[in-house]
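One structure below.
Shown here: the complex without one of its protein chains, the others still in place.
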Amino acid sequence: MLVVFKPGASADDRAKLVAAVRAAGCQTREVDGNGRAIVAVVGDLETLRDTPLDVFAGVASVIRLTKPYSLAGKEFRADRSVVRVGDVMVGGGDRFTLVAGPCAVESYETLLETARAVKAAGASILRGGAYKPRTSPYAFRGLGLEGLRMLREASRAVGIPTVSEVTDPRHVEACVSNVDMLQIGTRNMSNFDLLVEVGKSGHPVMLKRGRDATVEDWLLAAEYVLSQGNMKVVLCERGVRGFDPATRNLLDLAAVAVVRARSHLPVMVDPSHATGVAAYVAPMARAACAAGADGVMVEVHCRREEARCDAAQALSPEDFAELAGDLRLLHGVLHPAAAAKAH
Amino acid sequence: MLVVFKPGASADDRAKLVAAVRAAGCQTREVDGNGRAIVAVVGDLETLRDTPLDVFAGVASVIRLTKPYSLAGKEFRADRSVVRVGDVMVGGGDRFTLVAGPCAVESYETLLETARAVKAAGASILRGGAYKPRTSPYAFRGLGLEGLRMLREASRAVGIPTVSEVTDPRHVEACVSNVDMLQIGTRNMSNFDLLVEVGKSGHPVMLKRGRDATVEDWLLAAEYVLSQGNMKVVLCERGVRGFDPATRNLLDLAAVAVVRARSHLPVMVDPSHATGVAAYVAPMARAACAAGADGVMVEVHCRREEARCDAAQALSPEDFAELAGDLRLLHGVLHPAAAAKAH
Amino acid sequence: MLVVFKPGASADDRAKLVAAVRAAGCQTREVDGNGRAIVAVVGDLETLRDTPLDVFAGVASVIRLTKPYSLAGKEFRADRSVVRVGDVMVGGGDRFTLVAGPCAVESYETLLETARAVKAAGASILRGGAYKPRTSPYAFRGLGLEGLRMLREASRAVGIPTVSEVTDPRHVEACVSNVDMLQIGTRNMSNFDLLVEVGKSGHPVMLKRGRDATVEDWLLAAEYVLSQGNMKVVLCERGVRGFDPATRNLLDLAAVAVVRARSHLPVMVDPSHATGVAAYVAPMARAACAAGADGVMVEVHCRREEARCDAAQALSPEDFAELAGDLRLLHGVLHPAAAAKAH
Partner (left out) sequence: MLVVFKPGASADDRAKLVAAVRAAGCQTREVDGNGRAIVAVVGDLETLRDTPLDVFAGVASVIRLTKPYSLAGKEFRADRSVVRVGDVMVGGGDRFTLVAGPCAVESYETLLETARAVKAAGASILRGGAYKPRTSPYAFRGLGLEGLRMLREASRAVGIPTVSEVTDPRHVEACVSNVDMLQIGTRNMSNFDLLVEVGKSGHPVMLKRGRDATVEDWLLAAEYVLSQGNMKVVLCERGVRGFDPATRNLLDLAAVAVVRARSHLPVMVDPSHATGVAAYVAPMARAACAAGADGVMVEVHCRREEARCDAAQALSPEDFAELAGDLRLLHGVLHPAAAAKAH
């Protein structure tokens, strides 16, 4: 950590800061930066976590040199993590996982039909929302516990693990009992009480990026789960707030590259919520694959006209099957060894 | 609601949509828009809430003409709402309320000292966080229940009502028992389960704007609380995500004017979290007053060097007292009648 | 065009608007929208361009149903445009073009060396800046006319057409004489006088997206060039302003899909300026290819340590050659017919 002083800061200003740092058990080294004093703070910086060095007299800025997350960072683990969801492996660097299904669970028949279709097309995890966070209190908010049970039923009938969103710490237990992976949605990425609860559950977690979150914020949200001892975290980029109404959100595919540079955690992409337009889902899913994502999560609905949620962004099972074929080709050409092994 | 068809849409496309609309009990009127068919849908549009008209064949876009919130809107109530917090009135159009206190409750002594200082300077509500949502899991996250009890104690000792943040539905009851107003922070504006719970509590709520929320999103979040029968909602603008690191967030003061044009709810401003820099708090508080806000919420700390949270944006009690004087002058010149009544 | 009236608008309000519309030679049709009057305006809407219907009494909003650009839109041309740059074809849907070279032309030797290297690796157009817009007035701003001449020389020596940025209407002539394609940079996308001038020149234009531009703004900027009779426009996405400092800009790859849905113009991607980090250039170039872009423009420098501009984002010739190989594979798998023809 470096503390940069203002040009006019006094020796007394520096002495006070140095005293506070040493009182916390750290050491200091001073260096001159063209007329500004700079104090490098070394030692166990954790001891200074709650000491606001930036409000000391004469201080211009405090520069932290280390990342604020530790378990999520590459320094913690050199190879890339693999997370097991049911009997499916996600991540590791040479797999590309397809998660697909309806935005919301609406009826058992439709869910079952969609589950069969996406599995046949190559999806290895079924998605479906039972608890739906909706911008309006008057919109359909999901079937709740009954939706979770339908997911479990469909999972068994078709033989595919499931992921579903949890929005309330009080529902974690019911979700854990019924689905194979818990999804934290974009609106709850900073719902830290919920993160702690899913951390404690030890269940696999898909952590979507908050619409207003930097990659660093996102990795710190992952750290909330990891620091409870639950290392089964898969990140999912789904677009941030943008100013162009042409798409629902602004898909930040460079975030995939940034995550791969900074973290060992698997990272997927949700092109459906990112764009909000069915016609843009396939090109963005292909782009995610080429950018190095570990998979995509795509909304698929058998009867779009009957969908009660986000119909405009859902693919038909036929379009999804075609996309899945494209993704196999792309992944094969980028990871020829992995592709050979798969056949 | 208007359904605009693509130039090449067929009569059959229109007939199918019209049939679906009529099946739901609504009527239609067709009009020509320079070669594009336009169907106006009239009647009780609620019956169509879960019918995704935008995915019907031939449809280019669906234009909604009414605001998606009803209880929060001006149409619901012509005059401006007043919310009672303890024995303090907030809102109504001719009051300007000062809420002040530390970011987090850290010790009873400091809290009490700050409470006395801010009350003496003219604050009528004391703020203080017991449950602190922090970006890092390793940062100080508040004293929890013990902090709530300190707030109750300080409130009684000084004679000032209190507001504190609630972040978990499971804590609502404890917060209701100990503080006079529940704050929903920016990270939880879209935590709809929590909104429903504070709505059910019937307790006054300060609803901060989400960092990624439009004013419409924000009013819909308010609608979650209102639709539970709890009309005691005060909005609080605190800045959205911006691209300039010069300030912590981007304070959107025009949102105050937008809220006043669309809603009857009181709207306050938090210049401390908006800017993150103590030197910018006073100018932005004055600007909020001149923009027509119903009050400001300001972080004040007796000993900034000891603050365990957001020290860089806290004012000293002396600076707060000076700001409070400025705000009285400004409000007096803008609302001379209200000012005369106050003396 | 639809004019939506406020619920309380009077018959007199409607009559005044209708009279103004008819005076301009257009017709009107009225329809009821659940208690709000709606007037559809049909006929030659151009005659109403300068009549601000939205300020008429009683008007709530004016909804335009057609895109504001016409030459840039898909309606103007069903197939995808091809733009010839020197003897190289760009666009059309089944080609993938590599543009590469240094950020700025610094010396003839380095330029020549880089030109040879990028051509050998598969680039078909050489980039290099002679007039550099730099945020600071004290930074290196390019060699100007001398840089243009070096580009012409290198182009002849190596046999590769060139593209270079023009920033001032007074330099258009010199640029046209020396390079094969004019680049309009992000900062000048809305420099309409410059757009008109490059439109008049008839020379091929690469139009980068403004950092604050929606796709609609961007297509309207293209329309400035097209409306001068110059149809040789290639769009280039290079990232918009984002809030995450992890990358220099926020690359909006969905914009490639949006452009392909709305326009016939070729669209390329510049992953170098988008990310600002050499390590992220290759994944984003691959993603651009998979998203359906017509090519990428990549910064390549033989001696990064000597680069006077944007060194941190430049690839070495070796890294570029590897990327070019990946892109050939990806494009081949996505466009097998085109790839077969190329060999």
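All chains are identified by letter, namely A, B and C, in their written order; residue positions are counted from 1 within each chain.
As a convention for this text, contacts are C-beta pairs under 8 Å (C-beta built on N, C-alpha and C of every residue); 3 or more make two chains touch, one makes a residue touch a chain.
Note that the coordinates shown come from a computational prediction; the quantities given were computed from them, not determined experimentally.
The chain we do not see here touches A, B, C in the full complex. Considering the whole complex, the residue from C:P68, C:G202, C:G229 or C:G325 that touches the absent chain is C:P68.
When the whole complex is considered, the residue among B:F76, B:Y108, B:F140 or B:F243 that touches the unshown chain is B:F243. Hidden from this view is one chain, which touches subunit A at 1-2, 4, 29, 31-34, 36, 38, 40, 42-43, 45, 60, 63, 65-66, 241-243, 245.
Residues 212, 214-216, 240, 242-247, 250-258, 260-261, 274-275, 279-280, 283-284, 286-292, 326, 329-330, 332-334 of subunit B touch the missing chain (whole complex, contact as defined above).
Of the residues in subunit C, those that touch the hidden partner chain are 46, 49-50, 52, 54-56, 68-69, 133-141, 167-170, 187-188, 190-194, 196, 210-212, 217, 220, 223-224, 227, 240-241, 304-305, 307-308, 311-312.
Basically, only the chains that are shown with their structure count from here on.
Copies subunit B and subunit C of the same chain sequence form an interface built mainly from equivalent positions, shared numbers / all numbers used being over half. Each chain gets a centre from its C-alpha atoms; the one nearest the centre of all protein C-alpha atoms is A. A rotation of 180 degrees, rounded to a multiple of 5, brings the CA atoms of subunit A into register with those of subunit B. In this assembly, the C-alpha centroid of subunit A lies 31 Å from the C-alpha centroid of subunit C. One simple way to say how far apart two chains are is to compare their mean CA positions; for subunit A and subunit B this gives 27 Å. As a whole-number value, the distance joining the C-alpha centres of subunit B and subunit C reads 39 Å. The residues of subunit B that reach two or more other chains are 241, listed in rising order.
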